[in-house]
Every structure is written in C-alpha cells, then in structure tokens.
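Take this structure, written in structure tokens, and hold onto it; I'll ask about it next.
A protein chain is absent from this complex, but the other protein chains hold their places.
Chain naming follows the written order as A and B, and within any one chain the residues start at number 1.
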Amino acid sequence: MILRSSEARAPLALRSLSVAYRGVPALWDVSWEAREGAMTAIVGPNGAGKSTLLNAAMGGLRPLAGEAFFWGQSFADARSRVAYVPQRESVDWDFPVTALEVVEMGAARRLDWLLPAWVRRGAADRGHRREARACLEDLGLGAFADRPIGQLSGGQQQRVFLARALAQRADLLLLDEPFAGVDSETEDALFQRLRQLCTEGTTVVAVHHDLETARSRFDDAMLLAGSVVATGPATEALSEDNVQRAFAPDSRAPRQLA
Amino acid sequence: MHMAPSKFLPLLAALALSCSGSVDADLTEGPRVVCTTAMIGDLAREVAGDHASVSTLFGADMDPHLFRPTRDDVKLLMAADLVLYNGLHLEGYLADALERVGDSGVEVIPVAERVLLEDERIDSEAAPDPHVWMDASIWSRVPLLIAGALGQQRPSAGAAFTSRAAAIEARLLAADEAYRGSFGALAPDRRMLLTAHDAFRYFGRRYGLEVRGIQGVSTTSEASLSTIEELVNVVVERDIPAVFFESTVSERNVKALLEGARARGHVLRIGGVLHADAPGDAVTYEAMLESNVRTILSALGAERARAAGADVR
Partner (left out) sequence: MLDVPCWSLAPLASASITGATAVSVGEGPLEAWVRVLSFGGGYNTNVVLLGTILLGISAGAVGSFAMLKGRALVADAVSHASLVGVALAFLLHAALGQQERSMPLLMLGAALSGACAVVSIEWIARNTRLSPETAVATVSSASFGAGIVALSATRRVSGADRAGLDELIFGSTASMTSADALLMAVLATAALGATLALYRVLTAVAFNERFARSKGLPVQLLDAILAALVGAVAMAGLQAVGMLLVAALLVAPAATARLWTTRVAPMVLVAAAAGASAAWMGASLSAVTPSAPAGPLIILSAASTFLVSLLIAPQRGVLSGWLRHRRVAAAARRVAAVGGPRPGGDDA
C-alpha cells in the first residue's frame, strides 16, 4: 500500500471513499485529508452522507471502494488515538447509567472491560474513575457525576459525551453533530473547550449542521453533498457559490450505479 | 412400538404433511368403513371380512385425545359410507369434523356411547370417561353393533357379518372371564393400579382394581403438582409396589412420581408399559388387553408373592 506523504501524516485521510446503502450511493469518490491541529467542519444538506463518512472511516460500514487512513494506519491500528462522539439521538437517554459511568466507558482500556468494578478494586480502576471525574469537572459537570443521564438536559448530555471523548485522551476527535439541540451557553463552552484542544495539538473533525457557525468558528470545512463539493479554509470552502451548488436539488451523488 | 418399514418413511411422511395416520385400507369392494381407534377398527375389520373395506384413522401409538385432523383426514371421512368412532369426547378435536360428516349424509356411529347401558356409564368430575374398551364384557357388544351397521350398508352379507361378530363376542367374553379369575386371585391389598392418565376406570371396575392416574381422563390436561404430591402420599401410605407407563403418553409425569416416592424412601417399581389409548406394538384389540393384563398381573402379583416369601419364577 503506497501512501502519499500527506496521507501518511494526516490524522484522517480519505481516498476515493464510496459507500452505498443497498445500491443507493451515500458517498461517492470522497478524497480528503484533515489538517492536523485544525478544527474542521463537515457540512452539507441532509442525507449528504456526513454521518456515513464518519461511520465508514471507523470501519462501521464496508465501503464500495476506497479507504480511510489515520496517520497512515488503519482505524483498527490507530484506534487508541481516535475518539468518537456519536449523535445525541443515537442513544437511549433513559438508560440506567450515571454520567460518571458513561465517561468511564471512555477511560477504560482494553482489558478493563472484562471484570466489573466491584471485582477489580485495583489502582487502575480508581485511576480511571478519578480521570473520569476530572473530565466531567473540566466541562462543568462535576456536580452531576452521579446523576442518571436521563435527568440531564440536552446540553449537559452533550457535555457528558464530550467528557467521555476527553477521557480517551485522543489525538483526533470525530464528532457527529455535537451542537444539535444544545443551548447557546453550552455551545460556547463546548467550542471553547474544542478550541483549547486544537491549540494543544488535537485535531477536531465535526459534522456540523449550521453554516453560519461553521464559517465563523471553524478553521477548515468540507462541503459534502454525496461527493466533495469544496474543501479548504472555512470561509472559502463555504462561499455562497459553493453552498448553492451543494444545496441544489440535483447535486447529490449519482443515484444509480452503472 | 410401531416400527417404520424404512428409516426415511417417517421423515418423508411428515415432511409431505399429507400423511393421515397409518391408514390401512383394504382394497376390497363393498361399503367403505372408516374407524377412528384401532380398538374399533380391529374388530370392524374382522367382522367385515371381504365384504367391506375398513380403514383406521389413528396410528397404533397415537394419542386419540390429541389427534387433530388434517384436510386429508376429513376427506377420507367424507368419502366413507360408514364412520365408527368412540365418542364420549375421546376424539376431542374431531368433534366438529364428525358433525359435518354426519350432516353430509354419512352414517356416523359413536360406538362406545351406543354399547353402554345407562347405569354403566362412568363419569369423572371433569368429563365422561371414554375408555370403555377397557371392559371386555361391555366391549364384547361392539362386534354385533358393527355387524348391524354393516348389514344395513350391505344386506346381502348380513348373515356373514352377524356370524363373525358372534364369534368375536364369544372370544371376548371368554377372555373377560379369564381376566376376572386372574385378578380375583390377587390379594386385596395389592389391587391398586397407578398409571400415567386416568384411563383404567372401566378396567378397574370390571376386574376389581382401584385405579388412579396422574393426569385426568384426558391427556390434554396438565398434571398438577398437588395431584403428584397426593399420589406420592397414596403410594407411600398404601405401600403400592408399581406404577405403569403408557405407550401413547410421555413418561415425564410418571418419572416425577417415581422420584417423589423414592425420596420418601419407598421403592416404587416401574411395572411396565400399558397400552391404554392405542394398541401400540400389540396391534390388535385382544392382544392389547392380553398384554395389559399380563403386565399388570406380573407387576402386582409378583410383589405379593415376593412379600409372602414364595418362590417367584
């Protein structure tokens, strides 16, 4: 497998990625590289394949063609350096777990999973718990650590998700619509935290729903409508022309395969 | 146990789903007679001889309480000239079909109901007891009943039917006498018959045995825990030596009873396998009765002999 040097260095590099659901293409020939240390927004119309892109990159879907590289490696090899924050609706928030337990899921390393906490009262376990608590405090949720997640507001739930990602100490954060349905105070707090992470060298790639904030708050952007419409610095990639092209009704990836 | 001619026949028959029991049809001419149980069919075949063709719906080890007819079974019944069934709710799931068959003009006779005299009927709390064939003296009236019905279908052979029926009746009455004698010789404290379901009331009344079953008169009812406990008590208190399996019923309930008795320190033997609702590998009605009587006598009688310190051969 011969990689271009840029592909080998990029935290996330996609090469000709195509994904389809039962014959209907969702992503078509997507090639793109994330810039290290930058905050990138993936923007596009609904059904443009944005969540699919993240899912396929992480190996959750088998692509028709193409691949995804994480610092030149496969996802399986680079797993420990990547943290994924799923869409908030993808979770049953009535699930009987506390905020702390959710964050601990992020902190757990490979073998930790196998035995329950009350069996392994070891130092490692306590360490993870401390770390998890610290991440929650980092996002202002220290007091809510032992609350069942069903009792949290939308913004607080999103913060718990981000805390979980923080607990993974990853170099690349993949977020799926992290600001959907979130109050502006939380939005500000989250942006601030993400910006801080970028300054420290973490790469942030987020599927984002709002064009305005994408232009104003993100460094880079990828405009996606099935296939890549534009990439680059946010204000350029998300120009009026590009946006019109992306959001035009016939701009999707080919509806039928040859 | 009924042996299939080849290994693949049962599977083939089952998968084809058009099998309707072990239907043995004589290919002679004459009126078509369809019987439900082998206890009826066996006698009917002998009475009919060559003058009618007799088929039996239920296989040799099929539980009549659980038999559910297929379309083919109903077609067979509809195409018959004479249908002979037991009645008294034995063929529970056939009731509707039999009614329709009767309405369509076919002669349908509930044999057991017909031969019973008013004061001979045994009813349990839940339902009438249909196991009339267990009493050979009452069942000896069946051949002549069949002969009458056949005679109406084919008057020309009436005399033949009647004479054959009379011969069977004589044999059954003789067997009945012999059984009464054999059981009469059992000690009174040994006369307890414990079986998988309550199929032996007629048998018990005729031959002087007290009978209990784990399940009730019909195998469609689930055995209850309180019944099993109660029977364990009876077994221990009355020092009953043996319990019997049945060829058409699962062994599960009897095994539970065995374990319960053993836990109380009582040695309860398996007396053998009885043919209660179908002849099984005994094939004919008379052989079925003979087999049952022998099995019961050897289980209960041997215990008595052993207890008395006598030699047991």
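Convention: a residue touches a chain if its C-beta (ideal position, glycine included) is under 8 Å from a C-beta of that chain, and two chains touch if they have at least 3 such contacts.
Since the model is a prediction, treat every value here as computed from it, not as a measurement.
Contacts of the undisplayed chain with the visible chains, over the whole complex, involve A, B. The chain omitted from view is touched by exactly one of B:D61, B:D239 or B:E290, namely B:D61. Touch with the chain that is not drawn comes from one residue among B:G87, B:P110, B:P130 or B:G260, which is B:G260. Although one chain is not drawn, the whole complex shows that of A:S18, A:T40, A:N55 or A:T186 it is A:N55 that touches it. If you put the missing chain back, the residues of subunit A touching it would be 22, 55, 58-60, 76, 79, 82, 84, 86, 90-92, 95-98, 101-102, 105-106, 108, 110, 112-118, 147-148, 151-153, 156, 164. The omitted chain makes contact with subunit B at the following residues, 1-4, 7-8, 10-11, 13-15, 17, 19-21, 59-63, 66-68, 70, 221-230, 232-233, 236, 247-253, 255-257, 259-260, 262-265.
Heads up, the rule we're going with is that only the chains that are shown with their structure count from here on.
We define each chain's centre as the mean of its Cα atoms; on that basis subunit A and subunit B are separated by 74 Å.
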